[in-house]
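Here the complex is missing one protein chain, while the rest keep their positions.
Up next, chain A:
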Amino acid sequence: MDVELILSSLWPLIQGAVTGTIPLALVSFVLGLAVALLAALARLSPRWWLSGIARFYISVIRGTPLIVQLYVVFFGLPSVGVTIPSWPSAIIVLSLNVGGYAAEIIRAAILSIPRGQWEAAYTIGMPRWLALRRIILPQAARVSVPPLSNTFISLVKDTALTSLILVTEMFRKAQQIAAFSNEFLLLYIEAAVLYWVICLVLSAGQGTLERRLERHVA
């Protein structure tokens, strides 16, 4: 075992995580949540065309592989004159991808809030939008924390796929060092361990968050 290589490659990999993997996951998750909220509300809309668009979007995202989505945007679109660099491509695709999955989570969470909460909101004079914003969504947010945390952890791991569209995140760094040093097993295991550590930290955070939110839920 080449201890020196492990130590010398550790820093570039951590750099890859801090400047690539983690910001990519965070930005995509925040944008994805915004997309997901809109898609969930559209899906619940009584207007058939609006819920139809949302249904179509969610179906396409969930029915196609993430790697194919990345390839379509990064390698496919330039042939029709739309060239988007690696990073923006990765953020767009990951956001839309998370949006599709999280939309279903948020929709289910909204539907899980008892009808009496809507009625109580209407009774105190709230119109539909205010009831949604003040009464329903805050409760739905609590309900959706556990499944959304899982989505985020999956997203962190999925960022590795963006190495294939040349984003220099942690896994691409590992590939480069491996090719250079010819130590494939070592570097890929090292990358795996680092992903695992990140996910362990996130899981612990998820547990804390859930315990805090468990209070005062009906």
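Methods note: contacts are C-beta pairs under 8 Å (C-beta built on N, C-alpha and C of every residue); 3 or more make two chains touch, one makes a residue touch a chain; residues count from 1.
As a working rule, contacts and distances are computed from a predicted model.
Enquirer: According to UniProt, what is the chain that's been left out of this complex called? Choose from "Amino acid ABC transporter ATP-binding protein", "AtpZ/AtpI family protein", "Sarcosine oxidase alpha subunit" or "Glycosyltransferase family 28 C-terminal domain-containing protein".
Expert: Answer from the UniProt record of the missing subunit chain: "Amino acid ABC transporter ATP-binding protein".
Enquirer: Which listed residue, A:T64, A:T123 or A:T208, touches the chain dropped from view?
Expert: Touches the omitted chain: A:T123.
Enquirer: For the chain left out of this view, which of A:S28, A:Q139 or A:Q206 touches it?
Expert: Among A:S28, A:Q139 or A:Q206, only A:Q139 touches the chain that is not shown.
Enquirer: With the missing chain put back, which residues of chain A would touch it? List them for me.
Expert: So the residues of chain A touching the missing chain come out as 114, 116-117, 119-127, 130, 134-135, 138-139, 142, 215-218.
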